[in-house]
Structures are given as structure tokens and as C-alpha cells.
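Yeah, one chain of the complex is gone here, protein chain that is, but the others are all in their spots.
Moving on to chain A:
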Amino acid sequence: MEVALEDNNLMEKVLPPDEQEIDVELEAKEKKYLRGEGANLESVKDKKLKTQLASREKLYGKSAKAAAKIEKWLLPASAGYLETDGLEKTWRIKQTDIAKEVDLLSSRNQYDIVLPDFGPYNLDFTASGRHMLAGGRKGHLALVDMMNMNLIKEIHVRETVRDVAFLHNDQFFAAAQKKYSYIYARDGTEIHCLKERGPVARLRFLKNHFLLASVNKIGQLHYQDVTYGDMVASIRTGKGRTDVMEVNPYNGVVALGHSGGTVTMWKPTSQAPLVQMQCHPGPVSAVAFHPNGHLMATSGKERKVKIWDLRKFEEVQTIHGFHAKTLSFSQKGLLAAGTGSFVQILGDSSGGGYSRYMSHPMVKGYQVEKVMFRPYEDVLGIGHSMGWSSVLIPGSGEPNFDSWVANPFETSKQRREKEVHLLLDKLPPETIMLDPSKIGAMRPSRRKEKPTRGEIEAEKEVAIEAAKSVEMKKKTKGRNKPSKRTKKKKELVENAKKTFPELEEKNIAGKKRRIGEDAAAELPTSLKRFARKN
């Protein structure tokens, strides 16, 4: 067996570089950075535009190549992996076996923290993976620095905590409590009480939009802008109570799982769901999104986990035999599923679909509440009824962090600057849509039901003008009378007008009413009471 965690190449053998292999690899990476293919320039008729586009395309290619090369050669760390030899299966490898192989620093990430008193724990990590928030069902909130295992703050709110979520950084976090949800600062001071949403079942924070999304006990979905506190949208899902909610990190669409087996996807600017999918015959117990936004995993109570392709809205794979109370995708695309006291990790190593990669049995009787991969680390956090644990899953985390995106070693100054940048780059809520790459493209053509009044009038005027400007034929002597000519012309104009009947009708109706009024005025007094009153 070989184990390697990221940043750790103890086991790695340096092979002589095979040129072809490298080429293929680079090409694949280049393709990724090209973000799709360029347009077919053959169809462009404008020569100038053609040359412009061609030169642009060349630059794009250059950029992609440079990026691919950087990724290939300059990134400092390589992803971890788990290799077995012979008949050994990866899912038979236990944490203890891994602990023997990895370095000391990584082995420190294997631990259980037993807090039996305050019930099952919910977890949330910051984007950089530096901080963890643990929320015990019975009111225990703990903010932990994962780098040095420092307990930053621990508070007890003395009521049920259903969910916890970090806001944009470790300075603030939200907790869904018994009656209301609250926002706390890092030092545990309560900053806001969010009364408007009612008793919240799940809380999620949309990082790019600064929206705090929540679904409450009566199935209402709320979006609140945390920068200025406005409730951006409150939507009645009409599907009953749910506590399955996840955000698609790619486009910010919120997915809810319902008891009817449907998964609905929402955005704050529309009251109707963007997509409704009948995923399971029974209630949906968990939903998770792949970080690239193309895959969704759902789990139903009928002991099936399904993987969906969100580009086609089709099922890609069904995994039989277990149902997950909680699902989570890692940055590298591993899928963790927690049920009872058992955690299973599925991997898509061969590209042929998700299969068992690793498993981790907890102590019997522990009830897993939440599994979540720690970003930029090969670590899976498990919140359960007896506290929380952390296990090593090689190859789960992204090995190289981008300090402009998420920096685990952020200084306070950097954090402040980042905060300002984040606020400046905040996206308005309407940018949440199924395909955000369509922003800036042509507006999808709306099917026109009826032209507006103005448009009709304009059209009419054009038609009349055309009728007026028709050149009359010069006829023989007797038939070429000017009176006849004018008559004919008038007729043409009248015909042109007749093709736009709506407006005429309206005018007629108005006239009629006026006539009626006049009639009422003219009637003798004795009959006036019979006149229609408008």
C-alpha cells in the first residue's frame, strides 16, 4: 500500500519524464483553460472582424498555454493519493494504516473530539479551511483554528442549534437556533438576531453574492443580503418542511430536497423554482454539489444515492445499497456519505463512475450528523452525536491554494484587504442563474405574444406611407381623370388602414360611449332614469 498526502512526496518516485505523456497532459490542461472552443471564423464575412477575432483567439491560446504550463511545472505541491498493490483494496485501508505512513503533521489531523453532552454536531469550514465552526444540537457553538488546534471561542446559547454557517470569513458566523437565527462575531458576541426568517432549519452562505440563504420549518426560503441587511427574497416553496439544502458553488443556485422525492433549485429573483427534479420515490435525505457545478449527488431514503449531470438534468449513476444522511463533495471530487455511524467515501478515479474509495467506521452508536471535507487539506470532518472527528482521506483536497482566492495563512491585514475586495466584487442577486456563462451574451429571444400599441401605430404609419407613395399608372385619355386618381389613392390608404383593426375598434368603442352619454342628455326627463349609467 502506498499513501501520499498532499505536500508530501515521501512515496513518490520520480520517473523519467515521458515527453508524449507530458504533451497529452498539457493539452488537456490547455483545453481546460481555453474554456471551450473558439467560434468558427469561416462563417464570418467581415474581413476586419475576422482578423481581429483570429488574433484574439491566438492570444487566448497563448494565455491558456501559459496557464497550463504554470499548472504543470510551477505549482509547489502535488495532490495526495492512495495506492494499493495487488489484491489490496483501498476501502479496506483503515485510518490507523494511513497514520503509519504519513508524516507527523498530517497524522495530527486524525483525531476524535468527544463532547457527549451537547448532542450531534454540525460543522462548517471557512473557504480557506483554516477555521472550523462546530454547532452542537443542544446549543454548543465552538470556533476552532484548525491550523494550531486553538479553540478561539466557545459559547453556549442554551437552546437548540440546528445549523451553523460561516459568513464570508472567520470573523462572523450564523447559527440557526430554536426560534430565530443569529449572527455572532468571532469573539462570540451576538451581532444580529434574524427574526424575519422564523425558525430556520438550514443555513447556507452564498459567498460571491453575500447572501445568507435559509429554509425554515414551514418551507420558506429566504435570502438576506448581509452587507446591508435587506431581505432580498422570501419564497414560499410550497413543498413542505425540509432540512435538505445545499448551494451550488458554481452558480449560486440553491437546491432543496423535499419529502416527495423532488429536488428544487431556486434563485432569489424568481418565485417559481428554476428546476424541479423528481430524484427519488421517497424523501430526499441529502444533496451535494460537485465544486465544478456539473454534478449533483442526492440520496433518498430508499437506500439509493444518485449522481446527476446538471447540464443535461439526467441521472449519471445510481449507487445502490445505502442511503446517506449527509453528503459532501471534496474539492477534488470525492464524495463522502455519512449514515448512522458509518462514513463512506466514493471516488471517481477511472472516470467510469463513482465507486467505493474509502470507508471509515465510527464507534458503534455514534450518529453521523454531518460530513464535510476540509478545503485545501486531505481531511474529512465528521460531526456526530459524540462530538466531532477528523480523518485523513488522501487525494481529497486541492493541494495548491491560491492566496487571492483563499489563503489559510492569511494575516489580519490580508484578511481586511480581502474583505474589501470581496465587497467590491460582490455580485448582485440577479446574477444567480443556471448558466452564469450566459451573462453578457445576447438576450434569449422572447416569444412575442402581442405587439405593443406603439409598435402597431408605427407599423400602420409605414403602411399608410407606402400606400400613399404608390405611383399610379398613366391611363388613356378618358380614364385619367384626377378625381378618379385621388379616389383610387384614398381607397388604397383605406385598405392599408384596415389591416390594423384593433386600434380602430377601440376608437369606435370610445365613440359609442360618448354617443350614449349624449343620448342620455337628450332624453326627456321622464325617460332619463332608463338611460344606461356608466
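We adopt the following convention: contacts are C-beta pairs under 8 Å (C-beta built on N, C-alpha and C of every residue); 3 or more make two chains touch, one makes a residue touch a chain; residues count from 1.
By definition in this document, contacts and distances are computed from a predicted model.
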Identity of the absent chain, which is to be given by its UniProt protein name, from "GPI ethanolamine phosphate transferase 3", "U3 small nucleolar RNA-associated protein 14", "tRNA pseudouridine(55) synthase" or "Protein SEH1": "U3 small nucleolar RNA-associated protein 14"
Touching the absent chain when the full complex is considered, from A:Leu53, A:Ala77 or A:Ile152: A:Leu53
Among A:Val420, A:Ala441 or A:Ala521, the residue in touch with the chain that has been omitted: A:Ala441
Of A:Ala185, A:Val275, A:Val316 or A:Leu492, the residue in touch with the unshown chain: A:Val275
Sites on chain A contacted by the missing partner chain, in the whole complex: 34-41, 43-46, 48-49, 51-53, 55-56, 58-60, 62-63, 66-67, 70, 91-92, 94-97, 99-100, 108, 110-120, 137-140, 148-151, 154, 156, 158-160, 259-262, 267, 269-270, 272-279, 281-283, 301-302, 313-314, 321-322, 339-342, 359-367, 369, 385-387, 389, 391, 404, 430-431, 433, 437-444, 446-447
